[in-house]
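For this view, one protein chain was removed and the others were kept in their places.
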Amino acid sequence: MQPNVISLVSIGRHPQSGRARRSEQDGRALELGLKLSGSHLQVAHAGAYDSTFSGSAEETVLRQYAGMGLKQMTVLKQSSDADVIPSLSHYLESQSAQVVLLGVRAESGESSGMVPYLLAESLGWPIVSRVADIVSIENGEAEVLLALPRGQRRSVTVTLPFIATVDNAAPEPRQTAYGPGQRAQFNAVDTPEVLDELRINWVEAPAKPRPKRLKVIKAKTAAERFKAATAKAQGGSGKVMKNESAQEKAQAIFDLLIEEKVIR
Amino acid sequence: MIFDWLPSVLIAIVLMLAVVGAVRRISLWRAGQPSPVNIISGLMAMPKRYLHDLHHVVERDKYMSRTHVATGGGFVLAMFLVLCVHLFGVDSKLLAWALLASLVMMFTGAIFVFKRRRNPPSRLSKGPWMRLPKSLMTFAVTFFVLTLPAAGILPDGTGNVLLTLVLSALILVSLGEMLFGMTWGGPMKHAFAGALHLAFHRRQERFGGGRSTGLKPADLGVEVHGVSKPTDFKWNQLLGFDACVQCGRCEAMCPAFAAGQPLNPKKLIQDMVVGLAGGTDANYAGSHYPDPQGKGREPGSAKGSPTEVITAGLVDAETLWSCTTCRACVEECPMMIEHVDAIVDMRRFLTMEKGETPNKGAEVLDNIIATDNPNGYAPGSRTNWAADQNLNVMRDVKKAEVLFWVSDGAFDMRSQRILRSFVKLLKAANVDVAILGDEERDSGDVARRLGDDATFQNLAKRNLQTLSQYEFKTIVTTDPHAFHCLRNEYGDFGSDALDNVEVLHHTTYLNRLVQDGKLKLDTFKGGTVTYHDPCYLGRYNGEYEAPRELLRSMGIEVAEMERSGFRSRCCGGGGGAPITDIPGEKRIADMRVEDAKETQADLIAVGCQQCTAMLEGVVEPRPEIRDIAEILVDQLIEEVH
Amino acid sequence: MSDIIRRDPRTEWIARNRLHPLYESVINANAGEVRGPTGLLRKNPHKVGFIGPNGIKRIDRLKGNGQGAGAVGRGKSSANEPVLALHQIEAPDFYIMVAPDLVGGRLTSHDKDVLGLAHKLCRTYEADERDQGRSSQGAVVAVCFGEMKEESLDLAGVDRLIHLQNDVFEGFAPEARLEAVAQIEQMYQPKHWLFPDSIHGGADLGSRLSARLGERPAVQAWQVDTQNTVCRGASSSIDITRATPRILLLLEECGDAIDETRHEAKALDVDAVEVSAVNIVDHGLMDVDPNAIPLAEAEFILSAGNGIHNWEQFHDAAKALGATEGASRVAVDDGFMPRFRQVGATGTWVTARVYVAVGISGAIQHMQGIGQCDKVVAINTDSGCDMVKRAALSVIGDSEEILEELVKIVNAHKGQVSPEGETLEKGSEHAA
Partner (left out) sequence: MSQFDALFQPLNINKLTIRNRIVSTAHAEVYATDGGMTTDRYVKYYEEKAKGGCGLCICGGSSVVSIDSPQSWWASVNLSTDRIIPHFQNLADAVHKHGGKIMIQITHMGRRSRWDGENWPNLMSPSGIREPVHRATCKTIEVEEIWRVIGDFVQAARRAKEGGLDGVELSAVHQHMIDQFWSPRVNKRTDEWGGTFEGRMKFGMEVLKAVREEVGPDFAVGLRITGDEFHPDGLNHDDMKKIAQYYDATGMVDYFGVVGSGCDTHNTLANVIPNMSYPPEPFLHLAAGIKEVVSVPVIHAQNIKDPNQAKRIVEAGYVDFVGMTRAHIADPHFIAKIKMDQVDQIRQCVGANYCIDRQYQGLDVLCIQNAATSREYMGLPHIIEKTEGPIRNIVVIGGGPGGMEAARVAAERGHKVTLIEKAEELGGQVTLASKAPQRDQIAGITRWLAMELDRLGVDVRLGTSADEALIREFNPDVCILATGGIPFLEQNPEWGAEEGLVVSSWDILSGAVEPGKNVLIYDTICEFSGMSAADYLAAKGSLVELVTDDIKPGVGIGGTTFPTYYRSLYEKEVIMTSDMILDKVYREGESLVAVLENEYTGQKEERVVDQIVVENGTRPNEALYYALKAESVNKGQIDVEALFDIKPQPILSEAADGMILWRLGDCVSQRNTHAAMYDALRLCKDL
């Protein structure tokens, strides 16, 4: 039985040009959705859909998603200053989705990454974040691979229905094709619109790069500052093994590796 | 002769059959998409095109051209006279003697065809083609014998029943091949389809020494983009496929074929024929696509029909992506078939409909769309390379004599050396030059060759929009690909930005400067130099001479490679081939450097950043590779002001 | 006073005569450092040496030269570690909760920054109260789950500690942890909840709590005071300034780690947490190809220097250990390793939790590149090299022999753990 999968997509932002694009993670969420349910996949976007939509950058981007092989896509009509949660959760409930896939964080806007959590809370579903792959869905349960830092992977199972945020470690989205993208139909749906009131009071400004902190020298005296700046890094007193047998030395290293869990 | 009427009846019957064959063949072609042609003027122009344009290509192989003149010319003449003498019964000794003479000529030609066929080179197809010399000779002998009485050499009525029957059988055999086979689908089909192809060619501009190399824009917003099935081709493209004589000259020239990539242009055209007529490639008797990875496609396993998707069983997508669009096949084809058009048409389907551009293709296209350059660099860093060049930017100056189209080499450290050299030369010649700076965008070349004509057209229109804001007389670029787009392909988008603007490659422009004495050059002393013709400069735009003249102006006597000029071998860098990166047995660039090594060259002069990159990618030891601008700059005698 | 030289001619005389029966004791008595009243070492350059058998003044530093010159006190004066002031809170009036990532059971520098910020907020609230004429004291509480290896919670600014160490919280247990923090929220009604906005679990737990409580958190926050918070948004291309909410997900370097005070790290009670209906079940970590992990990110690096002579063995060892390969500049320059494997200022900066340096003596540039590594293990023939000084564990000896033994032990271990050679180890493994 094919699960009912919905992928949610947003308008991304190219890091170099700042132009609207297919978002990295949402693209992967869509790809994962296609893998799980092929042509049955439903794709939705909450955003502006009005007279300016045609020919807009948003339309171009949505058609890029559609170009991955979608016949149609749902647009939940929302103005740009709306809180999309009520709209999305209303939609998801109405579609009786079993798996909802979306990126970890949007590339534009607040990019707080809260949307999936708020949806999960409002629907009362479990959420797994930073998914690298969904291996199988059987017996009301999905086997999911999570992406951990340093390229590591964790295997978990989660009961349906659930929400998954898709990490950059998930398979790359397929190429978008122009023709199908142009032909895809948008089903514009009216959904409840709630103004994001909190955000109205926010001030936005272009961000300056934030260099990472260098060594913090809190030394008080000039001589200490001098030393701290010019001394080489030394960890201090470690354990030194000299006269033990090679076997004992190797064992000591091994014990440390086990202790640090780099060998399992 | 006993049954005097028999030959003429037989001829008439075969002629009828030929007409039936022709109608069938024409209907196969007409299943393609409309492409308006002027039928009358096309047919009128055909003989001249045959004698001039086609023969010009055939003439490159003297043996074959003489053979063909004798055989083909002899046949056409003989056939005409046969109709006169034997069908319409014109009683003229003169005609009969002429017929005999033409048959002798044809026979002589056929002997050479026969000789050629005794041990044919691998590029030639075999199968039915092996019997063709025999058919030709049979025709000649049969009608020779048949005509002897009419010429008065033998008395009328010579011969007996047996001879008559034998001759009649031979008439059927030879005319079957020569007339019915011509229209129904035998080896002689090439004459029929080839002649019509000359008349209704999709690129009429090619005739009379013209050049037509720009791709035709794809229709956007249609139900299916590009060519998915044979009937998606224009009807005259299908006709063109049928013109193929399977001489394999394309195969011999194709760099991908030589590198063992799964492409053979001849086989591809034959597969198109299979597609347009329906069936399999079982009867194909030439070299197949190389199969470097041993995927094993048995002859006969490629199936197609006019309405089936080509890449679903007839041709592998890999075959289409192996092409570097170098046009060597087109240049070499005596039947003037347009292989590259067909390949790009089919790629358009794969990219714009299927989203199946292999390897880095998708990434590159995404980058071009989001950043206007194939590697996804910040559009605002396009002019970083020129920070120390003191170049005028059009946005500031609005007009300049020369617009230097920098192209995407701006982002590449190696190419920047070419750009800087060129700028230095321009400055030394006091040229009033400006660049578009960050307003420039990728020309769209790669997107177009990868089949994404939507993105190409988008870029072209935006570039034209930018260009239209400024005033300049000449565009010069160091990138032959951008050069080609600007010169030959941007004209299709209804902009007047390039009206009265001369688009030049930098070697052409530099050569003018040198010839006008604006640049003073020292003599080059660096060993043997060979020159590699970039495909998009040479075959696409016919510029073979300016780079050579430039080299000569530095005292360099170019040690020409065996394949140079219009027969130059591609570097492997065109058509997005490095992006789609279809594996072969060898790398094209390696072969090209081998070509150069045979000349003992220490230096390969190039006029294209893509070629430079490809050839420099070949592991050392190999000759040094430099753009002509770089060589010039080292020989530049700087005037002290 | 201090410049008066104290002499004892008799002792000097004995010290000059190695055959004197009291020689040893005199020398030993002088072996200790002579220090003046300010504690500074005193030396008398005039009194170095003694007259040798040839009647020539003799200096013998090993055996002693008499007063003040014997057995020089080598090694650093074990400088008294300054004892930091203890920040004590009797009865906190309010709490600021920090849920550190505690990667590998230790506080990350990100965690420490967040703790530092928590204190900064604390101090501001206290000052505000003071301005109002009230007195109020806040406590920074670390809410920790699972295994704890951190030994200096007190120095990182933990006033109170909630440590939940129970099977249900081990490994990947986001639901249980959410229940726990929700319960803590109910019990203590903290002024703030601070989470590191990290991929180590902080962002996840913080987002879950925010959603549960229905409070809008500040995410990717990096400049925070009690009034306003600046957050990064739109792929870090914009800064959003907003009123500081109660829940904050904080970027690295959002604050300065505590370094001048000690804290009590006193346990704080939490009622037993009810964990109902678990929908997510952890099945442990998967094995991944260590060489597919970018060097800069690798958790475990086996790195080679010019002390390696058997390169095949080195590669085999890396494979057996499941370590990502690194190299010193010399090993790369000499052509034994590819350039992209080079660690150091002139190559890649690495962040491994365990860095095993085989035959790398530790050029200063190399040391810069491993500055962020947690545990360094040195295998070297030179016990005096800088890598040994940097390492938590150093073994001195022939690397080939030691690697051989190590590989043996590891292979034996692997045989025990998963005799069928499964790629997925189910069950017991957790890395918080």
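First chain written, first letter: the chains are A, B and C, and each begins at residue 1.
Quick note on the criterion: a residue touches a chain if its C-beta (ideal position, glycine included) is under 8 Å from a C-beta of that chain, and two chains touch if they have at least 3 such contacts.
Keep in mind the model is a prediction, meaning the values are calculated, not measured.
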* Structure fact -> Touch list for the missing chain, restricted to displayed chains, reads A, B, C
* Per the definition of touch given earlier, which of C:His20, C:Arg61 or C:Arg123 contacts the omitted chain? -> C:Arg61
* Check the options B:Phe257, B:Trp321, B:Tyr377 or B:Trp405 and report the residue that touches the missing chain. => B:Tyr377
* Kindly note down the residues of chain A that lie in touch with the hidden chain. => 209-212, 214-215, 217, 221-223, 225-226, 229-233
* Missing-chain contacts mapped onto chain B -> 375, 377, 381, 384-385, 387-389, 411-414, 416-417, 525
* Asked: Contacts of chain C with the missing chain: which residues?
  -> 49, 52, 54, 56-63, 72, 74, 330, 333-335, 339, 345-347, 349, 361, 363-365, 367-368, 384
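In this text, only the chains that are shown with their structure count from here on.
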* To do: Between chain A and chain C, tell me the centre distance in angstrom, where each centre is the average of that chain's C-alpha atoms.
  => 30
* **Distance from chain B to chain A - Cα centre to Cα centre, in angstrom** => 48
* **Distance from the mean Cα position of chain C to that of chain B, given in whole angstrom** => 67
* What residues in chain B touch two or more of the other chains? -> none
* What residues of chain A sit close enough to touch chain C in their complex? -> 13, 15, 18, 107-114, 117-118, 120-121, 126-130, 145-146, 148-159, 162, 198, 201-208, 210, 212-213, 216, 218, 232-236, 238-242, 244, 246-247, 249-254, 256-258, 260-264
* In the complex of these two chains, what residues of chain A are touching chain B? -> 14, 16-17, 19, 21-22, 67-69, 174-180, 182
* For the complex, which residues does chain C have touching chain A? -> 104, 172, 175, 199-200, 203-204, 207-208, 210-212, 214, 216-217, 219-220, 222, 231-243, 252-253, 256, 259-260, 279-286, 288, 292-294, 297-300, 321-323, 353-354, 356, 364, 367-368, 371, 374-379, 383, 386, 388-398, 401-406, 408-410, 413, 417, 424-426, 429, 431
